[in-house]
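Take a look at the following structure, please.
Shown here: the complex without one of its protein chains, the others still in place.
Labels run A, B and C following the written order; every chain starts at residue 1.
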Amino acid sequence: MPTLKVNGRRVIVDSDATLLDAARAAGVEVPTLCQFDGLEPWGGCRLCVVDMSQANWDDDWFKVVTACNHPVDEGMTVITDSDRIIETRRVVLDLLLARCPDTPLIQQWALEYGIEQTSYTPNPDPDDCILCGLCTRVCDHIGVSAISSINRGWGREIAPPFNQPPPDCIGCLACAEICPTDCIPFETSTVRRKIWGKEFEMLRDPKTGEAVITKEQAEHFAERSGVPMTYFETSDRSKRREMAKTFEKLQVVK
Amino acid sequence: MRIESCDQFEALRKQSLEIEANRKQQVLVCCGTGCLASGSKEVAEAFADEIAKRSIDATVDLFVKSTGCHGFCERGPLVVLNPQGILYTKVKPGRVEEIVEKTLVGGEVIPGLLYKDPVSGERVEQYGEVPFYRHQVRVAMRNIGRIDPTDILDAIAQGAYSGVAKALFEMSPHEVIGEVATSGQRGRGGAGFNTARKWQSCKDAPGERCYVLCNGDEGDPGAFKDRSIMEGDPHSVLEGMIIGAYAVQANEGWIYVRDEYPLAVVNLTIAIREARKYGLLGENIMGSGFDFDIKISRGGGAFVCGESSALMRSLEGKTGEPRAKYVHSTDKGLFDLPTVLNNVETWAGIGAIIERGGAWFASMGTERSKGTKAFSLVGKVKNTGLIELPMGTTLRHIIYDIGGGILKDRPFKAVQTGGPSGGCVPEELLDLPVDYEELTEAGSMMGSGGMIVMDDRTCMVDVSRFFLAFLEEESCGKCTPCREGLKQMLHVYGRIIAGKGQAGDLELIEKLAAGMQLGSLCELGKSAPNPVLSTLRYFRSEYEAHISDHACPAGVCRELTAFEIVEDGCDGCHLCYKACPVDAITGVVKELHVIDHEACISCGACLDVCPTDTIRTFPKHELEKAEVV
Amino acid sequence: MHMIYKVSVERCIACGKCELACAFAHGSEGRPAKTRINIHRRGPELGTPIVCFQCDDAACVAVCPTEALARNVETGAIEMVRSRCISCRMCVAACPFGNMLWDETYHCVQKCDLCGGDPRCVPFCPTGAIAWVPVEEAAIPPEPLDRESLTFETGTGV
Partner (left out) sequence: MAETPCSDLSKAEEILGRYPQEEPALIQVLQDVHRAYNYLPCDVLERVAEALEVPLAKVFSVSTFYKAFSLEPQGDTIVKVCTGTACHIRGAGQLVEELERQLGVGPDETTEDFKFTVKTVNCVGACAMAPLVIVGEKYFGSAKPARVSKYLAEGGADEN
């Protein structure tokens, strides 16, 4: 279990921890936009940059690394608030604010770093997507990969194949839920769900008509987890009612 | 015939040498991309026909020589006649009969076809006497121009695969790494990481298998050394990879080649097939018990795939997005297994290092940068082409002694090295000895060895903008500083070259550049500001002229530049009239020509063709002033 | 001492205090709808408290794609790691007993976490229908409840 120093505070963390874990363990906040605990770190937004020095490096020699994906090592020193780190984060946020001038999340973060207005040319046709990649990564993670990033560079965007309703999408909404700027539109009701232009029939409780997931979602997860399909077919409320009835049968209750 | 032992290989080499020695005369026709474009294939066919017709005892070897290797591509096709070693330039099929008649049969040299030295004006007869060639020391390019790349026996006769024989039969993997360590060779792809150390890390890394890769995704605009090596001597690359694979005990390798290099793919494919046929590749190489095979993977056209982690993703069939390198690819590379990735030139040098010894290689170059390095010398220089020199050679020597100086003897302004990740080195640093550290200190870098010479007609703001535009198109878009930063940097440059630059723009550029250098994920983004920062460092006044005076001193930026023909210089040659794409020039032959400023699009085509140098550029706003007056 | 959550259905009077306590304890401004324990009301003052069993081989854990559900070895509770949850709601659908609850306000899944080993609902139960007991006491049949004597107290709070 390596020991590190984060902003002068000593912390002991697991050997497979990241610098971000170490910073959190030390009670130091490091801003992130593309990091999510349940997913592999990606290192795309670059907001979580920190200064890091290995134990065997010269005392004053620090390297700028991203905390989210850098492994910890015994004797490391991490500084999260040096001038150049703050300045680098400021450039990143300034650039994101130019890309998404109307996005509240970015406005808030930018303001936190003292930026009220971008120094750059604002995107003339902005949307709220910051290309953090969380949506495509979560989609990959659950084994669906219905959407992906397309094109490259400034032209990069998130899209389903051929910009058509994605055939592989199971309508789980994970992409929309994980999106930090809520920029993936969807509609959902007990009857129907729609996302990425694809319509889904909900798996509805036969008695109450309630629904939480789509049929495709149930099939995908049944196959993936080995949990029988029948588990998914009733609503949680119906299940509780069923269970209450079972209790009544099992235990002698008036 | 499959080679089953070291002795059999030695016998084959002797046999090949004999065949070579028995060839009375050789006509070597350069068939690199450049010469092919000028019709060298037709020339070679004409030679074959002519020789067959006369039944002369000579063989015609279709000879692939690297484009620009002598800087004659623009005057190609090139023909070398052996054993005399005569070099003819600009050979057209129509002159083949004359060459055969006079030189091959009559033993007489045709002066008009010889190379004329632009410095001394003298005609040079001997191939090896050309100054451009005389100053070079070729290691990685040792066999280019000497062998037919499609003939493995020709290569073996010149020593190819001897290093493999030595490594497999006389050395342990440990000793191979030791020899490479002695050589001090550093990666020729740009970053300059120590080769032996890389191999050792891979060898030490845990994993059921490991891989050996060759980076042939030479994407830097202005660099073509790797293409020349793959086209001209693919065997040197295979040889290096076999030795490297033996050192780290890998059984599989890939060569990742740019899609834009079709001839390299063809020649490598032939080389691999031939090597397999002779048992130099595949199972049980030369009967040594060591198995290793190589596959070729064509890139999809993305500069970023030259970056190691992106290249590996591309080999896996994915988009070429770099990953953080906090875990080295020698530990977790291709398919998350230990991987050695070296550049084409690095691999090409390995065979020679093993054969001649690491100490020999280390005896060349500088303290920190050993051996020789290949460069593509291009731009506004008289002799453009591919050169290989000991590290530590000065820029002045390269540009003036080898390159023959600046085209049209105009003033030198800067030399750009290291491609889009490099920087511009100004005149005051011409005596800089070229090695990894010196170039980095000067704000540039070695990169893949592109050297683009620029004269006073090159606008440094425009050049920086060119690199930014290139990188903006090539950025993968994964990380914020690179994707958004390049876009915004271009916005600012767009303002500046349009004469709409504002006070504070240069400071904004510098702030953004610093953020990109520290914040970007991979080397593409981290080094993207280099051309910007180096031009700001050495040519700041040129930027200031654009911003405060609304003038482009080099007369390149269109929105700031107007053209006029100086009255007393024009001899009415009419060339500018023909060159103008928008018919903005009026005038008849032998009379003064005039440019119509209304119609002129400031493209500069007239200035480029004017033989008397009488076209003058001046800031466009002076036109408006004149109108007001 | 290994503790276990014990439910004695016959003692439940459906007063709803456990639901309120749970909602309060989990910081949802005390809206009873946000509770993680649900009383199935089957008649006047007759209820069946339904709460997570913390199953050994739990379907919710099996379906979770991001390992956001993990057992706390100290309390035995399967806990939801909010920062790992991608809100795919698969656990809600998979739980055979209906104890994974979708919270529309916070767009996340809620489940009983045994309040880190001190279930807040237990002290509020006026009848001992729910209890936090050493594991060896779990099988002891509950005392029958004298419902007549309790009517006065219900509704006034304990």
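By definition in this document, a residue touches a chain if its C-beta (ideal position, glycine included) is under 8 Å from a C-beta of that chain, and two chains touch if they have at least 3 such contacts.
This is a predicted model, so every value here is computed, not measured.
> Could you tell me which of the visible chains the hidden chain touches?
Checking the complete complex, the chain left out touches A, B.
> Looking at B:G320, B:G351, B:P529 or B:P619, which makes contact with the chain not pictured?
B:G320
> Going by the contact rule already stated, which one of B:A37, B:V105, B:V566 or B:V589 would touch the omitted chain in the full complex?
B:A37
> Can you say which of B:G222, B:G253 or B:G333 touches the chain missing from this structure?
Among B:G222, B:G253 or B:G333, only B:G222 touches the chain that is not shown.
> Going by the contact rule already stated, which one of B:I452, B:M516, B:V532 or B:L560 would touch the omitted chain in the full complex?
Per the contact definition at the top, the residue touching the missing chain is B:I452.
> For chain A, which residues touch the unseen chain?
136, 139, 144-152, 159-164, 166-168
> What residue numbers in chain B mark contact with the hidden partner chain?
33-34, 36-38, 67-68, 71, 73-74, 218-224, 227-228, 259-261, 297-303, 314-320, 376, 378-380, 384-385, 416, 419, 450, 452, 454, 458, 463, 466-467, 470, 474, 476, 578-579, 581, 603-605, 608
As a convention for this text, only the chains that are shown with their structure count from here on.
> Answer with line, ring, star, complete or other to describe the graph linking chains that touch.
Topology of touching chains reads as a line.
> Which chain has its C-alpha centroid at the greatest distance from the C-alpha centroid of chain A?
Greatest centre separation from chain A goes to chain B.
> Return the distance between the CA-based centres of chain A and chain C, expressed in whole Å.
29
> How big is the gap, in whole Å, between where the Cα atoms of chain B centre and where those of chain C centre?
About 71 Å separates the centre of chain B from that of chain C.
> What positions in chain C touch 2 or more of the other chains?
Nothing qualifies.
> What parts of chain B, by residue number, touch at least two of the other chains?
As it turns out, chain B has no residue touching two or more other chains.
> Where on chain C is chain A touching in the complex?
9-10, 38, 40, 42, 46, 48, 50, 59, 62-63, 65-68, 81, 83-90, 92-102, 107
> What does chain A use to touch chain C in their complex?
Contact set of chain A toward chain C: 36-39, 138, 141-143, 172-174, 177-178, 203, 212-213, 217-218, 221, 224-227, 231-232, 235-244, 247-248, 251-254.
> Where on chain A is chain B touching in the complex?
For this pair, the touching residues of chain A are 43-47, 49, 64-66, 69-71, 84, 87-88, 90-92, 95-96, 98-99, 119-121, 130-131, 133, 149, 151-156.
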